[in-house]
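In this view, the complex is presented without one of its protein chains, the others remaining in place.
After this line comes chain A, so read on.
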């Protein structure tokens, strides 16, 4: 059993007030809060060993390099990658996806097909549309049902020898659906297609084993797992990372440079041009340490309890409808009250100190599917409590009375 009271002590921000009310932070799917343990690592870096990495011979540079590379190994172990050079530091999931999309420009041909799921974040749609524009490839969509589950039989029909790439999120940010990614990957491999899984929403809830999944690319952002913003990771199978051309040119990513020709550095540096987010990378490692010290099994169990409780309590509210009712989902609840705009509910909740997200959640195709302008989304983390859910429910009820 998690000691939530003790865990909450780790997060200084949870003690603050908003609009004169204790903060109830339920926007964890947008970004998670940062524990003191990670804040300490960030402060320690700037106070004690801030230096550029991989090039200085001096002690600070060496220390920073060691810590940064140790973080890479922590990430490698967390995701059970075969090699640490298969873990690339990026600025986050969006950067990772663009890196892969750009790399595939030279491997995709006119008439090839790329599949994306109907429940993608814009960051996992737009880069592929851009890739299709550059190459003449065709983007096809794996549809979903009303519950927010992918139609796997249609997926089978869409797969063919023309399919070169398949992209899907592990968990939908707008609906919370946990997608059957192992099946998606296996079936794509059956026709020789590569698969990228956007793990941004899954990372705080589930540990993905990239070898067991046999996934080609997997990406997450550190700020979803109690780490800082502006840093993330892209796992790529060695064979793919060797085939893909570099994304950006610059320092760090080269072996030799003359004006006639440049040879590129080995993995992972080939994809890490310029001075990286050193402190962010180190803090990312510390954030995974923190979450592992709590334990993902315990986290998943507790968050499931929160999800069930919140679902049950919210559904007691008159005219409230939940979008995303997949059998297999995480602690994200997207909802609307019939006749009320989600923005209005979000505004009232904000006045009550409750942080939720409103809008289309960067997933407009999902909103079009349900024919709604957006939803109110409450997303729960392991540091949230049932008491906070009660505050949410009474806040929504109050908003309903005011607005209807």
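Please note the rule applied: a residue touches a chain if its C-beta (ideal position, glycine included) is under 8 Å from a C-beta of that chain, and two chains touch if they have at least 3 such contacts; residues count from 1.
One rule holds in what follows: contacts and distances are computed from a predicted model.
Chemist: Assign the chain not included in the display its UniProt protein name, restricting the answer to "Peptide/nickel transport system permease protein", "SufE family protein", "Acetyl-CoA acetyltransferase" or "ABC transporter ATP-binding protein".
Modeler: Matching the unshown chain against "Peptide/nickel transport system permease protein", "SufE family protein", "Acetyl-CoA acetyltransferase" or "ABC transporter ATP-binding protein" yields "SufE family protein".
Chemist: Kindly state which of the options A:71, A:175 or A:340 is in contact with the chain not pictured.
Modeler: Among A:71, A:175 or A:340, only A:340 touches the chain that is not shown.
Chemist: Touching the hidden chain in the complete assembly: which of A:283, A:348 or A:378 does that?
Modeler: Missing-chain contact among the listed residues: A:348.
Chemist: Across the whole complex, list the residues on chain A that are touched by the chain not included here.
Modeler: Output for chain A: 19, 340-341, 343-344, 347-348, 351, 358-359, 373-374, 402-403.
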